[in-house]
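Worksheet for the structure shown next.
Partial complex: the chains shown occupy the same locations as in the complete assembly.
Letters A, B and C mark the chains in the order given here, with residues in each chain numbered from 1 onward.
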Amino acid sequence: MVIIMNPEATAENIKAVISTIEDAGLEAKVMDGASQRIVGVIGDKRKLGDVTFEAMDGVEKTVAISKSYKLASREFHPRSSVVDVAGVKIGDGTPVVMSGPCAVESREQLFEAADIVKKAGAQFLRGGAYKPRTSPYSFQGLEEQGLKFLAEARERTGLKVVTEVTTVEAVDRVAAYADMLQIGARNMQNFGLLKAVGKAGKPVLLKRGLAATIDEWLNAAEYIMNEGNPDVVLCERGIRTYETYTRNTLDLSAVAAVKHLSHLPIIVDPSHGTGKWRMVQPMAYAAIAAGADGLMIEMHPNPAKALSDGPQSLTPEHFERVMNGVKKLAAFLREEQIAPMEL
Amino acid sequence: MVIIMNPEATAENIKAVISTIEDAGLEAKVMDGASQRIVGVIGDKRKLGDVTFEAMDGVEKTVAISKSYKLASREFHPRSSVVDVAGVKIGDGTPVVMSGPCAVESREQLFEAADIVKKAGAQFLRGGAYKPRTSPYSFQGLEEQGLKFLAEARERTGLKVVTEVTTVEAVDRVAAYADMLQIGARNMQNFGLLKAVGKAGKPVLLKRGLAATIDEWLNAAEYIMNEGNPDVVLCERGIRTYETYTRNTLDLSAVAAVKHLSHLPIIVDPSHGTGKWRMVQPMAYAAIAAGADGLMIEMHPNPAKALSDGPQSLTPEHFERVMNGVKKLAAFLREEQIAPMEL
Amino acid sequence: MVIIMNPEATAENIKAVISTIEDAGLEAKVMDGASQRIVGVIGDKRKLGDVTFEAMDGVEKTVAISKSYKLASREFHPRSSVVDVAGVKIGDGTPVVMSGPCAVESREQLFEAADIVKKAGAQFLRGGAYKPRTSPYSFQGLEEQGLKFLAEARERTGLKVVTEVTTVEAVDRVAAYADMLQIGARNMQNFGLLKAVGKAGKPVLLKRGLAATIDEWLNAAEYIMNEGNPDVVLCERGIRTYETYTRNTLDLSAVAAVKHLSHLPIIVDPSHGTGKWRMVQPMAYAAIAAGADGLMIEMHPNPAKALSDGPQSLTPEHFERVMNGVKKLAAFLREEQIAPMEL
């Protein structure tokens, strides 16, 4: 940490800062700048506890040097991780695709969707049994009945099941049916839930919060990993900005940022990221070209009748076209070895 | 609802939209615009379930006319509500002040803070026993021990206690000690938690989410009210924007917006809203002048030693100055009858 | 400036950074942190020219210590400035009010507005003769004819005239008629225009850009002041955020921030800041309570017929009520001496 003093800071102010550092068993180094002094803290910052230098007289601001997450960082774990979900590997160079309807609505709807997803070559079936909805009057999901349909669809197709869990009390129930637990954007900083899925013994898909920084997102992953669960996959799903043409602004640069800062796999959800079915295909291609480890795509046998998020769901025909393009693009990138970035 | 068709929509497209409306037992009215057709839906929109017209061919977009929340709306309840918290009224024209440290750190710290808060004339003691923190390695609060200290401080001073609850399982425990349950910004859309506090039988302070729209915020209040709890007070605490000088951007226009759209009281937290103690006083005055029903202000006996959020905590001396100014300003506004707005 | 090296930076990397600093005639100081090295630059940073350390191997990031603006900073000029506009003082403790229609539409409309503005006790008449409009097909203003009407209205009422200038070529013409030149939000970083108004010999009202940081805004003021014009008044008019209920998000904390960082006066425009006439009164009160040096308020004799920005214009009756409240509030704050902040 570096502490930047005000130009008007007195000698006493600086002495107080130095004492605080030294009292914690650390070393302080003072630099005299052109108009301001800077105090560097040498040693393990954790010894300082939560001392807040900004509240001391004469301190202008502090600048953090080291990151607050560790298990999720590439510095700590230089090789990219591969997460194994019931035999399907995420992060091994071949992108995975998770698809299905936004919400599980009925056995028939889900089976129809699952068959299409399977036939098109995706590896995961998605579908919400517990739906976090802005209004209490909107459809909230089939709950455990939905989980059962998902498990049946897995039997039928061999697809792995990923589904959202929204409360601590439902974690065990969802973990009993699903292969992978999804934490939705609204719960990215529901720390009790993060700890609970960290103990549930199943891989976790962690969506980025609506307005979460990459730093906060990796700290959320740290909460899960700190409970002993290393199997975290991140999912970029668009952030909230001033632009209203799209439902969110899909931040594909997050793929490159996460690859640099962390060893965890990252997939992209162009359906929520744009809110428009028409944009799913170009953004799916873009995500793969940027180096994403997979995609999550909403597909509904009949989008116009979807109980939630119809405008962003692909039809079966369109989904097949996207899958076809994605597979070809991924194969091309692998063969040509034009790796998207130096880490 | 109004459905706007594409300029290229065919007669079949329009017929399909009309059939969908009529099949739901509603009436459709078609308007021919200069270049586009518009279809209006007449009747109770809820009959449509979650039909998503945007996914139908030829539909450009839909425009919602009515609001999705009802119990929280001023249309439903034209008179401003007054929320009674163990005898202290919020929303009756005299602003309340909630103050204390960000986190409960020890009995001594809390008692010292409570005495100052009481002496300065505030009505509520705040202090976190369960702290949602970005990093799993930061201080997470004293938990139940912190609740006990809060209850002891209430005995000592007569102040009402407001404190945050972060998980469903802690709701009953927190409700046993506190007079008012706080839902923090990160949990504004933790719908399970909203339902749980809706059933807990205590008034709720609902902070605005980091990037929540006013519409989403009032829908979150609706979740609580829909469980039978009408005693919800909103708290504006700054939203996330591109500006980095302040920790958040305090949106004081939310006070006026909420007063127009809802009957619920609203208070303002200038400490989290700015992240700088220096800005607390001017923003506290501004909030009162805008018509806020109260303030939440962080104060710490020794901000430099605070275990969290020191930079935004006032010292006891500064807090007294703010309280003095706020009281005079509130008295002036009441006497002069220069009401801040027509509702 | 402080240069933070990567944990993996080599001794050569650090040597290269040090050489670059020393080659510029400055001194480098190296600190060894727990896991990373930090290099401090001692001396006048300008000697470094535009060397970009972030592009050197092993450099993680740099942190600026000193501000890039100087003439506009309070460090350089500790006493708050008072700007004299043709005899009316801005920043002397008594807030000024600038009011009138968004656009000058006709002599009649402007005279009617000017009489109301004068009668209510405001000091400035505003009204756009050159209107920057999103669409080329919207009303673009009466141009020089509008300036003449403004000058006539000044003769008639004694009000000072403030009006926007949008192009370098119009600066002299606008300066010939107006008492104060306004730079609109869209032109805050039109650097050629900033330089031109810096040479025009008239005080300047500099609106904050739609998504400008406070740092960029003060740098824009610096462009004007660097041409020899010290008479700059800032105007907060709302920033662009994700919230759509209001046209912009009025950032009243900018008043406190500017007062701390700069000696320049700052006024607030609640009309553009909210886009809703209903919110003008509470936000006007809030701005004054936060310590603003004045207000800019849109008022139109007949808002429903306004050629631009009708929804945010007050009626004459409402404007009088706002003026009445603002005057009382300002008098109260002056008399009570409850200064909004320590600088």
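One rule holds for everything that comes next: a contact is a pair of C-beta atoms (placed from the backbone, for glycine too) under 8 Å apart; a residue touches a chain by one contact, two chains touch by 3 or more.
Every value quoted in this text rests on a predicted model; they were computed, and no experiment measured them.
In this structure file the full complex is assembled from 4 copies of one chain, 3 of which are shown.
We adopt the following convention: only the chains that are shown with their structure count from here on.
Steps from subunit A to subunit C, minimised over paths through touching chains, total 1. The angle of the rotation superposing subunit A on subunit B, based on CA atoms and rounded to the nearest 5, is 180 degrees.
Chain centres here are means of the Cα atoms, and by that rule the chain farthest away from subunit C is A. In terms of their C-alpha centroids, the spacing between subunit A and subunit C amounts to 38 Å.
With centres taken as mean Cα positions, subunit B sits 26 Å from subunit A.
Between the CA-based centres of subunit B and subunit C the separation comes to 30 Å, rounded to the whole angstrom. Across the assembly, subunit A contributes residues 211, 240 that each touch 2 or more other chains. Within the complex formed with subunit B, the residues of subunit A that make contact are 20, 46, 49-56, 68-69, 132-139, 166-169, 186-187, 189-192, 210-211, 215-216, 219, 222-223, 226, 240, 277, 303-311, 313.
Residues 2, 4, 7, 29, 31-36, 38, 40-45, 63, 65-66, 75, 211, 240-242, 244 of subunit C are the ones that touch subunit A when the two sit in their complex. Residue ranges on subunit C touching subunit B, taken from their complex, read 211, 213-215, 239, 241-246, 249-253, 255-257, 259-260, 273-274, 278-279, 281-283, 285-291, 324-325, 328-329, 332, 336, 338, 340-342.
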